[in-house]
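A protein chain is absent from this complex, but the other protein chains hold their places.
A and B are the chain letters, set down in written order, and residue numbers restart from 1 in every chain.
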Amino acid sequence: MKFDKEYTLKEVASWIGGEPIGDLSIPARGINEIHVVEPGDITFVDHPKYYKKALNSAATTIIINKKLTPPEGKALIYHKDPFTAYNKIVKHFSNFSPSNDLISDSATIGEGTIIQPGTFIGENVKIGKNCIIHANATIYHDIIIGDNVIIHSGTVIGADAFYFQKRQDGYHKMISGGRVIIGDNVEIGANCTIDRGVSADTIIGDGTKLDNLIQIGHDTVIGKNCLFAAQVGVAGAVRIEDDVILWGQVGVQKDLTIGKGAVVLGQSGVGNDLEGGKTYFGSPAKEAREKMKELVYVTRIPEILEKMKEK
Amino acid sequence: MKFDKEYTLKEVASWIGGEPIGDLSIPARGINEIHVVEPGDITFVDHPKYYKKALNSAATTIIINKKLTPPEGKALIYHKDPFTAYNKIVKHFSNFSPSNDLISDSATIGEGTIIQPGTFIGENVKIGKNCIIHANATIYHDIIIGDNVIIHSGTVIGADAFYFQKRQDGYHKMISGGRVIIGDNVEIGANCTIDRGVSADTIIGDGTKLDNLIQIGHDTVIGKNCLFAAQVGVAGAVRIEDDVILWGQVGVQKDLTIGKGAVVLGQSGVGNDLEGGKTYFGSPAKEAREKMKELVYVTRIPEILEKMKEK
Partner (left out) sequence: MKFDKEYTLKEVASWIGGEPIGDLSIPARGINEIHVVEPGDITFVDHPKYYKKALNSAATTIIINKKLTPPEGKALIYHKDPFTAYNKIVKHFSNFSPSNDLISDSATIGEGTIIQPGTFIGENVKIGKNCIIHANATIYHDIIIGDNVIIHSGTVIGADAFYFQKRQDGYHKMISGGRVIIGDNVEIGANCTIDRGVSADTIIGDGTKLDNLIQIGHDTVIGKNCLFAAQVGVAGAVRIEDDVILWGQVGVQKDLTIGKGAVVLGQSGVGNDLEGGKTYFGSPAKEAREKMKELVYVTRIPEILEKMKEK
């Protein structure tokens, strides 16, 4: 996530009760996990195994549980629990707050947009023009929705990422600091769940259409004019390019890429990157033609067993 | 969908700005897609490949993008974009309208029926006697629900069909003009989604019981006394006869028929018509006995490979 403005190392360290190491005026412009950091970002590391990776990453400020000399042009913040410190900074910038109103005062809603009864719209939500948000939908805080978007009833946009760190006393939650951004002309069916990003944004491209009961995980980026049938589940940090079709009940594992124009047949399970322009089937998914052949081969095993008996 | 009364060719043409060709007094009693039209219906065709099919269909009025001579007893409406014209007519008859109330004034609710808080009930909904609609359910406009029906929380009845036409500038939505009709003694679990028909009705027969998180697609017709376990997904235009049991997470593709008394085991994927009275398993689903044998055969491949090595 990017901050609203630039802060100094000194300010950031004071929020988390950490000890700044290095130039106190070094700027912080955002915070991110180690694998997605950019210059200006804060990140954290709490295991010696990853110290080197963190120090060599693009991050400008590293929250760390050991006192080291910062690399050239970078700063450290010493903290005995960097994970908790990271969460504290993300929380500092979150617009979530207890609400008494179904529609927050800080939400902006475009001309011609219809909000049906029972729908909740959180702090700092921006909805474009000529949208319909049907009854009993839920839009958490910090969500951006384009023009001509239809969202059906019961759909939940912006719930927290399912993202936990296992520690000795159980799972600790990584606070979700990202948003959900929905393009123009998107339609989302009933009872879907589109989680917010942990540190970046979950994005649904222009013209994409989702059926009912679909799960889209945190930080996942979906291209334009995709079509997902009912009960599809896409995990976190997946990249789905334009014009992809996922048929009903398809599951997609995290951190994958599905190429432009790929078609995945119903109930398939995607466990690897898929090249665009092809059709896939099976769990795990393969090219459909190949998988269909395998299904026929299996039916020939009795014949094989019979022939072997003869010999 | 059927209209509230009979209209003339002249009236219909004027709604869509089309040019009537034929007897201006020819009556229009409804509108439907080409594969389900009946005499008196309007339909549309926009591709020369389907002109003949449309002109020879049971439809009385055809919206078409070419000026032709209408067949005996039929009329045409010339329009350069028949798809958009069709949508305009469906919209003309839809009771959807922006609402400020959770329960619409035009809804009728039978004696002894309990509506729990937070539930939305749209225009022109009819609910029978002695039903319970639990909290935070959503019943869109134009839905008919029988007697002694239980609908659990979060369930959404009557969201739009997932039905799009691919055009050069992306997917265009077919407006849903159908309803949902739910019989007597039906129970529908929590967070289910039952879509309305595109041009006909989605129907759930008397005594059928649905568990939670189930998807039923547009125009699908389900018989009496069926039992569907959680997370079942049924696509659009499926016909499921009486006494069918679908176990958890079963998926059913569109335009199929499942015969009376069929049982489909958990996680199966139904891709073809299934004969009644039998048990099925697998994705794609086969007779369970056959599929179970295949699963055993696969485990014998190492033995086959071993024997072949010996020779």
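The definition used in the following text is that a residue touches a chain if its C-beta (ideal position, glycine included) is under 8 Å from a C-beta of that chain, and two chains touch if they have at least 3 such contacts.
Remember, it's a predicted structure, so these values are computed and weren't measured experimentally.
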item: Selected residue (touches chain absent from view) among B:A190, B:V270 or B:A285; value: B:A190
item: Of A:D195, A:D219 or A:D243, the residue in touch with the unshown chain; value: A:D195
item: Omitted-chain contact residue, chosen from A:T8, A:N130, A:Q215 or A:T279; value: A:Q215
item: Sites on chain A contacted by the missing partner chain, in the whole complex; value: 98-102, 118, 120, 122, 136-138, 140, 154-156, 159-160, 162, 164, 170-171, 173, 191-193, 195, 213, 215, 217, 231, 233, 235, 249, 251, 253, 267, 269, 271, 283-284, 293-294, 297-298, 300-301, 304, 307, 311
item: Where the unshown chain meets chain B, residue by residue; value: 114, 116-118, 134-136, 150, 152-154, 185, 187, 189-191, 206-207, 209, 211-213, 224-225, 227, 229-231, 248-249, 266-267, 283, 295, 298-299, 301-302, 304-305, 308
